[in-house]
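Taking it in order: structure first as structure tokens, then the write-up.
What you see is the complex with one protein chain gone and the rest in place.
To keep things simple, chains are lettered A, B and C as they appear, and every chain counts its residues starting from 1.
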Amino acid sequence: MMKKIISIVFATFILSACYEDTSVTLHEPGVYKGKRDTQTMPAEEREALLKQRFNQVQTDR
Amino acid sequence: MSLLPTAMINKADAAQRRQHSYDEGEITKKRSVCTHCSVGCGVVAEVQNGVWIGQEPSFDHPFNLGSHCAKGASVREHGHGDKRLKYPMKKVAGEWQRISWDQAIDEIGDQMLAIRESAGPDSVYWLGSAKFNNEQAYLFRKFAAFWGSNNVDHQARICHSTTVAGVANTWGFGAMTNSYNDIHNSKCIFIIGANPAEAHPVSLQHILRGKERGGKVIVVDPRFSRTAAHADHYIRIRPGADIPFVWGMIWHMFQNGWEDEQFINQRVYGMDEIRAEVAKWTPDEVERVTGVKEADVFQAAKTMYEHKPGTVVWCMGITQHTVGNSNTRALCILQLVLGNMGVSGGGTNIFRGHDNVQGATDFGVTSNSLPGYYGLSQDAWEHWARVWDVDYNWIASQFDQASYEELNGSPVSPMFTNGITVSRWIDGVLEDPENITQKDILRAMVLWGHAPNSQTRGPEMKAAMEKLDLLVIVDPFPTVSAVMNDRQDNVYLLPAATQFETYGSLTSSNRSVQWREQIMAPLFESLPDHNIIYRFAEKFGFADQLCKHIAVNDGEPLIEDITREYNRGMWACGYTGQTPERLKLQLANLHTFNKTTLKAEGGPCDGEFYGLPWPCWGTAEMKHPGTHILYDTSIPVAEGGSPFRARFGVEREGQNLLAEGSWTAGSEIEDGYPEFTSDMLKELGWWNDLTAEEKAEAEGKNWKTDLSGGIQRVAIKHGCAPYGNAKARAIVWQFPDPVPIHREPLYTPRRDLVAEYPTYEDRRNFYRLPTRYGSIQAQDFSQEFPLIMTSGRLVEYEGGGEETRSNPWLAELQQDMFIEINPADANNAGIRDGRQVWVEGPEGGAVKVMAMVTPRVERGVVFMPFHFGGHYQGEDLKDKYPEGTAPYVRGESCNVVFTYGYDSVTAMQETKVSLCRVRPA
Amino acid sequence: MARMKFLCDAERCIECNACVTACKNEHEVPWGINRRRVVTIDDGIPGEKSISVACMHCTDAPCQAVCPVDCFYTTDDGVVLHDKDICIGCGYCFYACPFGAPQYPQEGAFGARGKMDKCTFCAGGPEPDNSQAELDKYGRNRLAEGKLPLCAEMCSTKALLAGDGDIVADLFRSRVVRRGGRPDTWGWNTAYKD
């Protein structure tokens, strides 16, 4: 009896090592289910801004 | 150990980081300049709550357009300073103890005063630094003068002193003649003894720009470097055979009539002697001595002739030789032959090493000159005494009153004799006092911003450090000086602030003077260098003299006042127009400067060159724009034009030394003329152009000593250069070798050439010390030590490497000190790539390093970077650093193996040719 | 829509490693993790070429294809990012990536690698733009500030270009025309399909 209890406790202990995070993400093949990447500005606006930056900084003098 | 995967960055770590935080405090931008090399790249720092939290590219900056190399892109690490020396420390019975600044200054000062009493002021060596800004460098030289010694020097001695001497004696000023940006206009870029891709990476932006605009790149180097990889033509040369190679090129030029006859006739003196010497260097002889095939030499010569204007770039590969001064002059002559001087895209572009080594040189942190290359003559002292507004006799009384040398048959005070050089300070300690031409040996050494591992003869340096009575290290880091010796007592470490923790001006390699803003307050207990200088001055009792016209706030001399003071005295090399106000205005208007011509187009600085590159003549009110390209006669002096300097008289042996038929645009004297004096103004009838105050000051003075600037103003008003209009000298008659001639290195493997091309005779007194040449070369080491050893830089590290090896972002990239060795040599010695080897030198030094088997070096040549330190002959010195200050990466210093050898004019150390052997460890 | 791309001009790259340290600086990347690196081929012999390489933000990203937990996503700008909260550190993306981009903070027994870390094109991660959480996990989000990746912005010779693929290509083409040769858009065949 004692052995059983010890082994259950031991097994629980070992298995607890496999535990990583309480928040569980439900996976679906090929579907990203993480946090949504909300961007501070619309893509078009950013595109224009980045183009301007590129022309300012990466051109050959 | 946890098996659980943890997030890369946990919260506790994040809190300790000095990183951007989005929700606290306003972010301000500060503009500074990278402290790692001489290009002078602009740095934009983002500061929040006094913490340097971000680094942005400085796109407006004309030099780098936001670019950086590995070092520049990592300067924000200075804001962490994890491995910095945090407070003053003192070694007592082998243990480092924390002490206060007051205690440190008191104890050091008392000991120095005692040494001064017993051994004279020359027994304390004040070793300064190219890491000072201009104001600190100037104040440091002034401080040493007030202490009463010329035993003051800095790294320029061991990097470009031969350039300064050789180039200045050829045409007037010892500096880069054009600019990095001007290389855009070069049609041929001839790089010899330089590896800018690793030592000055941002300069490659300009070089490659020139290349893409049709310029040809020729690289001459013993090593296939990263620069060589971008060359159109790479030529491998035997180390130490530069003069024969250059003469070989010129041989082809003379042979084919490729020289610029008109330019030589108008603007060059002594070319006939050069012709005679060059005639000896037939293609066969060149190949025998240099190992370069005729076709390569011919091709290089032809390319330079066909692609004009061409520029010549050199660095330590040329300067660090016993014949360094001759090397630099030979290259000047190459440009004179081609007529490539004074034109955009031409010139000698000498890339300097430290961010402010040009400035520190200009401000005379050298044992042979006062600020502004005035020298050590009585006139020079009197000039500076007037600028400083102190009694000349008081300064003279500070010096040792006895005489140890004779000049023209009469004894001279140490005040007027060259001090010991930094390259030889160890001999100043170890040499028999009988042989030293000063009162006593060196007893106290102040290493102020200097890495000892950048200097040769490591074991002897260790002995010298141990023999000293007192060793003082002033630096942001403990440096190798703190650990390489076995001293148990009387070592002091004083924490200096970096240039990011203070502000002021600096001079980049192209002579541009830039202003830095302060990014953050000094970290920990560190102090800016000028504060420390002031503290010592207070201790020695001349603080009031030192800062007579400089405001002092809380022990900090006001930087702007120092700038204004040197503006009043630096006439000789044109540091008089760069006032703090003008420099700050430029800093605020970086975007208005053209990125190739460096000239402001519109805006408040309209017409000025970026950084007011010296010479920036006259007073600031004259609004001289600075001189972008030296010796350019196509524009008026008032707009930055200049002829060659009349520095060496007007005639010699019946030959005219002044220019003939050549003058700067708009010059009213349409021929050569000597330097301007008050008498000359009177002769020319221009005296009355001076104002009454100017007349009073200028009477009896010359363009260098007239503190009113009137003589310069009037000369320039008439389109003339204040320093005259002369020829460049192809022969420098007062040097040991007036015509540069080849001399084999002291440690040469080519014994067959020694008889024909011997080195100099030993000298009894050279910068106060006996110096050996022939006695070393007489011995044959080449059997036992068959490999030629040379050294150089890595892109990740700088100088002695202490600050860069303490920067984890850089240190991670180069974790092992290594030696490059050709596969053939490695196989012969049983050496495998990545294994440890012992490198042993003929003077007994040995280092244990990692082998890098690579075709970068050819058979018979090995290469080591010189940035490592913290190991000594196989032993890791980690435990000898004060706690928490050991750099992330430590390794052997190659200079433990490097040997004796000093340039015949400047005592530059020889680090580019020596001998060694390598065996598996 | 802009399609962000990297391009390293091998004719200009001098292996100065500015890109590597700029990245470390900007994102406080710890020792041992290198989101970007420079590789030199034919080192020390004529023909030597250096290339700076990081995550190329591929069109059909292999990492995305093999990830067992789908922690990758592609932004509107074509930047391939991942969610460290989902990543299980299995290492598959490292096996699949042609460029060796994925990095792990540790490499221990039982496949303990920690959360994967890689170049984000300075675009952070799924946390709100410019939030402290994003900064801690992924580094700074320069794109959200209207700036481009710092490695390219600080490149010493302007060899490394980063930005909208079309304008990057245009600039590069003009350089190639000036040099008179064919373009070597390094890695583009491997990384990009459009």
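In this text, contacts are C-beta pairs under 8 Å (C-beta built on N, C-alpha and C of every residue); 3 or more make two chains touch, one makes a residue touch a chain.
As a convention for this text, contacts and distances are computed from a predicted model.
Missing chain, UniProt protein name, picked from "ABC transporter ATP-binding protein", "Formate dehydrogenase O subunit gamma", "Sulfite reductase, dissimilatory-type alpha subunit" or "NADH-quinone oxidoreductase subunit J": "Formate dehydrogenase O subunit gamma". Checked against the full complex, the one of C:113, C:137, C:158 or C:175 touching the unshown chain is C:113. From the options B:278, B:813 or B:864, the residue with contact to the unseen chain in the full assembly is B:813. Touch with the chain that is not drawn comes from one residue among C:22, C:51 or C:80, which is C:51. Residue positions on chain B in contact with the hidden chain: 3, 796, 812-815, in rising order. Listed by residue number, the positions of chain C touching the unshown chain are 10, 15, 17, 20, 32, 34, 37-43, 47, 49, 51, 53, 62, 65-66, 68-70, 88-91, 94-100, 107-111, 113, 181-182, 184, 186-187, 190.
Note that in this section only the chains that are shown with their structure count from here on.
Taking the mean of the C-alpha atoms as each chain's centre, chain A and chain B sit 51 Å apart.
Chain A and chain C have Cα centroids separated by 18 Å. Centroids of chain B and chain C (each the mean of its C-alpha atoms) stand 38 Å apart. In chain C, the positions touching at least two other chains are 88, 130, 153, 158, 175. Multi-chain contact residues of chain B, defined as those touching 2 or more other chains: 3, 5, 57, 65-66, 212. The touching residues of chain B, when paired with chain A in their complex, are 3-5, 57, 59, 65-66, 184, 209, 212, 595-596. Per the touch definition, chain A reaches chain C in the complex via residues 20-21, 23, 25, 27-41, 43, 46-47, 49-55, 57-60. Considering their complex, residues 17, 20, 56-57, 60-61 of chain A touch chain B.
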